[in-house]
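These notes are about the structure you will find just below.
All protein chains but one are shown in place.
Showing subunit A:
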Amino acid sequence: MAEADIQTTLCRPEIGDALNVDETDQNRTAEIAANAPRYRRKSSTFIDGIHDVAEDQGDMAPAQLYSTMSGRLFHSGRIAIVMVGLPARGKTHICVSMARYLAWLGVKTRIFHLGDYRRATVGKGGQVPEDYFFPNASPSSVILRQKILKKCREDIYAWLNHENGQVAIYDAVNPTASSRRALAKEFAKHDVQTLFLESYVDDESILRENARNVKINSPDFVGMDPDEAAKLYLKRIDMKIPVFETMNENELNYVKMINAGQAFFYNNVSFNYLSHRIVFYLTNLHIKSRTTFFARAGPADEDSYKADGPLSEEGRVYAQKVAETLIKHREQERQAHIKHAGEEVPLRPLTVWTSTRLRTIQTAEPLKDMGYKVRQRSQMSQINPGVCEKMSERMIRALYPDEVEKHELDPYHHRYPRAESYHDLAVRLEPIILELEREQNDLLIIAHESVLRVLYAYLMHCSTMDIPKLKFPRDQIIEIIPAAYQNEAKQIHVTGLDPKCVPGSPEDIRIPVPSGPPSGNLSPIPGMASPAEMEEPPARPPVIVVNTAKEMVADKVADED
């Protein structure tokens, strides 16, 4: 398939549905990323868009506070963040999370995984020579290495200089001090500031855990005791990359993240605001993987923002069903994992967050009664509807025709009188986003649809045009599973609900939202047939919506970068 063809195929919205993504497309993801600099476009809100390239350069990011002519923010120039660290140190996870956060703030960020370039160069199934990482490698290996590095670096410069990029994250091992010094010099020549970020791990248990998480599916280790497999894997790394020098270069800007965020050391030659901001983010990040669930708050009789009323009778039933469904699902997942991995795993602890609004607190009550920890966060209150409270769309149109017009042009940034915009909400939710990264337990967030939209958009990297249109019907819990390369979304069906309380929540703010182009994918439930005529709709199995990154992750088994 020619490059152009691939692009158009990936642009087609129905492909984005991804339940039926063409196998060949999946297999070619790495190659596309490496060889086609125009990359994949976002095609569904169900796909984590973190590796996509935005089509509209003028688009503001969800929590962007201002814009500049150059497109670069915080008066920081062009920055290369250069990763340092052996495999199984969580580098890719750090890169992807950092990119997600920076993009959220409006900083144009892209990740360049050297591994993608290596795979594209040696071809599918190909291997780099044994001595590829050796300091005394053969000339042919050195040439190969140079060729791969050069291609990757050229793409970085091209993106920073010609595509208005601001932060390029360079994901590679970078094992020696001399190579790092050379790299910083090289970037400086192109007027790019370099910040090194090393993930340093000497805690054996973290290393083993990382190795097990990433390598568990490799055919090399099938049937092996997971601990043994992890050990073998780590030994292989040592053999492949015999020389690794931890950072100690006084003249370079670097941050050393020690044992997955337990401590940080940094050497500050010329940090700017953005560098500090990155450190701030990293102090909240950890590299353990855990799941986030989203559930709507149940309905109330008195549907008013100001009244903050309690759950209705259906709402109580809903709360009970959500709790039961979630617990059943988690146990099923655990059993599936045991079957697959052949080892006993304990259930990860679950924490529940609600807002301080009564309905969300009461929706969490069944779980609280079962002994789960429930925390209330005031920042997670729903979007303030302002004057639109309890108004029909027709009434708003009659009373505020100018406002409606403005709203339809920019539903994300526009505020009705006295109301909050989605942008206001996103800025207000920043502490929650950092705490979300900080949380180590599995997390269930029970909140108003407006809050779920914004948090979901952060985790799945949705555009501001899509955020106000995302839908979270009550008959499903959304599960977001972090993977090394990108996040996955899954829908868990909640059965036995009063159909009245499932869709188009009556308590939602009736801010009219333009219907938009019929992309067909914006509702997280494809084919949500109204179950009105059915007594009890049959239980649907959980649906994994997409995992275009599966190949990438599988490939990481053999990944030494």
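Definition applied: a contact is a pair of C-beta atoms (placed from the backbone, for glycine too) under 8 Å apart; a residue touches a chain by one contact, two chains touch by 3 or more; residues count from 1.
One rule holds in what follows: contacts and distances are computed from a predicted model.
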item: Hidden subunit of the complex - UniProt protein name among "ATP synthase subunit epsilon, mitochondrial", "DNA replication complex GINS protein PSF1", "GK21742" or "fructose-2,6-bisphosphate 2-phosphatase"; value: "fructose-2,6-bisphosphate 2-phosphatase"
item: Among A:179, A:272, A:289 or A:441, residue touching the chain not depicted; value: A:272
item: Option touching the unshown chain, where A:122, A:434, A:465 or A:481 are the choices; value: A:434
item: Candidate in contact with the missing chain, chosen from A:153, A:377, A:448 or A:461; value: A:377
item: Interface with the undisplayed chain - residues on subunit A; value: 65-68, 74-75, 261-269, 271-273, 276-277, 279-280, 283-284, 353-354, 356, 358, 361, 364, 368, 373-378, 403, 415, 417-418, 427, 431, 434-435, 438
